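Here the complex is missing a single protein chain, while all its other protein chains stay put.
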Amino acid sequence: MTVLTKVREPQAGSRTGSGAEPRRRRRFRPTPALLFLAPSFLILGVFVLWPILVSFWYSLHDWTIGADDQPFVGFGNYLKLTQDPKFWGALLHTIEITVFSVVGIVILGLALALALVRDGLGNRIIRSAFFFPTVVSLTSIGLVWRFLLDPDIGLAGALTSALGWGNIGFLQSPALALPTIVFVNVWKNAGFVMIILIAGLKGIPAERYEAARLDGAGSWALLRYITLPALRPTLLFATLIMTIQSFQLFDLVYVMTGGGPLFSTDTLVTMLFREGFVNFQTGYAAAISWALFLVIVVISALQLRIFRYNDVD
Amino acid sequence: MHYRKQLAVVAVAAAVGLIATGCSGGGSSSSDPVKLTVWTGFTGGDAPGYEQIAKDFNASQKHITVTMTAEPWDTIQQKLPSAWMTGQGPDIAAPAPDPNVIAQYVKTKSVLPITLTGSGESKVNADDFAPALVKEFTYDKKLYAVPANYATLSLYYNKALFTAAGVTPPTTVAELKDAAKKLTKDGTYGLVLADNNTIQMWPVLQWLEGGDIVDSKNCSVLDSQKGQNSLKPWVDLVVNDKISPVGLTGAEADAIFSAGKAAMEINGPWAAPGYKKAGIDLGIIPVPLDSAGKPVTLGSTAPLAISSKSKHPQEAQQFLAYWTGKTAQKKFSLSTGFPSLRTDLADDPALKADPVVSVFSSQVPGSRLYLPQVPNATKVDSDAYVPLIGGLTRGTPVADGTQKASSTIDDLTGCSAK
Partner (left out) sequence: MSTDTLRRPTRTAAGRPARRPHTSSTLGAVSRWVFVGIGLVLALVPFLWMLSTSFRTERDLFGNPASLLPTEWTLHGYQGIWEQLPFLLLLFNTIVFAGVTTLLTLLFDSMAAYALARMDFRGRNLAFWLVLLTLMVPFQVTLIPVFVELFNLQWLNTYQGLIIPRATSAFGIFLFRQFFISIPRELDEAARIDGAGHFRIYWQVILPLAKPAIATVAVLNFTALWNDLLWPLVVTSSPEMRTLPAGLALFGGQHVTDHAVLMAGAVISLLPIAIAFFLAQRYFVAGVATTGLK
């Protein structure tokens, strides 16, 4: 629909620059498109989409793997969810982690991109350093951070003591654990967004800046009226990807806090892991996963909408 | 029902698939050894002890070859149910470090009752296991698993810190509380306690005070006067006297003790090598006597069960018989420091002479399991007990916290007596 055509705004070099193409090529050729799509779609269909449907089927039953009797309960699991305070807590935490992570990642990524966009050797090395956290495994780095944040034997403890705040148990405090996870998530992903935005920045033609500067625009105006609008598709892409990723954050939370302390960092995914694989309630876990799935779909659709309606040029 | 049909299809496909691929030496000549696969979660420092059991078994006879693989416990938790359901799983597995999970597998008929019991090296000597263990793994009068190990918790203490403070190692619960208080100073903790992701320590504290978590009808006794009184002194020690940091995982508590920042920790035999490597001047003594003067501690075990879809149930039971047999167990205890799960090795001289094993062994008679055979025990732990301790140590009043925990527990265990 139109939502998606707006996303495809040209970053540089207008598509209609060399004479408009009024004829929408409605050459109905399913065959080449099918060939191009076939391998991916076959794999995604069989190994992702179908299992999602199967898991919906599980969610409609009191499903325990291997049991003889899998009674059909309709939406009973979903009803149970709405009455489970842990679910609402997990939902809240998931949303909190996502919102704060994405805001942090995108703003930090943008700031870094603006700071490091020039292509000097120094900048390139520094960019690599910021991008590097993206490629390390979540489980290893979760462990490292957990250790670093240990109040008695980690570097963080030494730091906060030196600053006069005493030994702060970041991961042991129900109030601080969630912000700490957000921090590590931002740490891990800001560099990735930085790279994407730098690519976007480079696509902005110099003429626009020249013209605006001749009109007397200052740095802040340049950012607001030229850079940001031109970056919109890229920002949307980055925000969308980071949102989806943060909603599904598991390994980091699992390794660092396991959902604690006192369920303060329990997310929908850690809850579904616990219910499905520790408590053997596969049907209930499937219901949780579908709830998560719906939340992500709704939020993503909203994001696509919002970014489209901010149209300036 | 549509689902039954699907399951039937899967089962048939499994059978056809397995016959067609002719795996596991099914149709081979009788001189080929039977191959058994075993999955456990015994990673880390423990691993060599368990691997040795498999190696020794393979070396001791030519009829069965055992391949043992270890993976992290959470991976096994995610893989095993599906693997066993489709017949693709191992012949034998330790599904989790928590003995209560067997209930679930029994319910889904995924595990085989063990029938090769009796006396002698070739049979599972169930009568010689610590009785609590047999009880734990028996459902409907059938034995569904053997203990892969048995660990009791003892009191580790830092000799250097004790000498510096002029405190003698405690032998009663009153002395324990006193020592914990006295040794909390200058940045060190008297008794470091973990409350999540750990073999549970707090139940030991409750038992020392004469309290418990559930009664024989699986109803919570935490909110009773006795229950509250068993928690209150320790909660006060943590909250007011700061004998331990709050909210620690087992690994974090171990790390604090390893760093020499704690004078005492209640822990199992697996911790000793690590502490020594960290350079601690280590002392190990039994957990002090409880308020009635009786010895008590927590025992923890992991179940070892046979898949109901295993193609070699007899051979699998033979391996379990070897694993829990006298020879293997003695060797295992000496190499890992674990006490023996067999009562008839309690007086073995070699084990008695070993400084680590002897301490843990001596506590086997007085040891108790955590939430034994309590329905939904894993959830009781994660949803009621762990948050309870976490809340109390952060300032929740004992009456309120125990009341909330009790209602959660009673819902989970289906307690009807209240």
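First chain written, first letter: the chains are A and B, and each begins at residue 1.
Basically, contacts are C-beta pairs under 8 Å (C-beta built on N, C-alpha and C of every residue); 3 or more make two chains touch, one makes a residue touch a chain.
The model shown is predicted, which means the values in this text are computed figures rather than measured ones.
Participant: Just to verify: which one of B:88, B:117 or B:171 makes contact with the chain not shown?
Facilitator: Touching the chain that is not displayed is residue B:88.
Participant: In terms of residues, what is the contact footprint of the unshown chain on subunit A?
Facilitator: These residues touch the chain not displayed: 1, 4, 8, 10-13, 15, 17-18, 21, 24-30, 32-33, 36-37, 39-41, 43-44, 46-52, 54-55, 58, 65, 107-108, 111-112, 114-119, 124, 126-141, 143-145, 147-148, 152-155, 157-158, 187, 191, 195, 198-199, 202-206, 209-210, 213, 218-220, 222-223, 227, 233-234, 237, 241, 244, 247-248, 250, 269, 272-273, 276-277, 282, 285-286, 289, 292-293, 296-297, 300.
Participant: By the contact definition given up top, give the residues of subunit B that touch the hidden chain.
Facilitator: Subunit B touches the missing chain through residues 10, 13-14, 17, 21, 37, 43-47, 67, 69-73, 75, 78-79, 81-83, 86, 88-90, 97, 197-199, 250-251, 254-255, 258-260, 270-271, 273-274, 277-279.
As a working rule, only the chains that are shown with their structure count from here on.
Participant: Take the average of all CA coordinates in subunit A, do the same for subunit B, and state the distance between these two points in whole angstrom.
Facilitator: 38
Participant: Which of the residues in subunit B come into contact with subunit A in the complex?
Facilitator: 1, 3, 74, 77-78, 81-82, 84-85, 104, 107-110, 196-197, 245-249, 252, 255-256, 259, 261, 376, 378-379, 382-383, 386-387, 390-391, 394
Participant: For a test of understanding, state which residues of subunit A touch subunit B in their complex under the given definition.
Facilitator: Residue positions touching the partner: 61, 64-68, 70, 72, 86, 150-153, 169, 171-174, 254, 258, 260-263, 274, 277-280.
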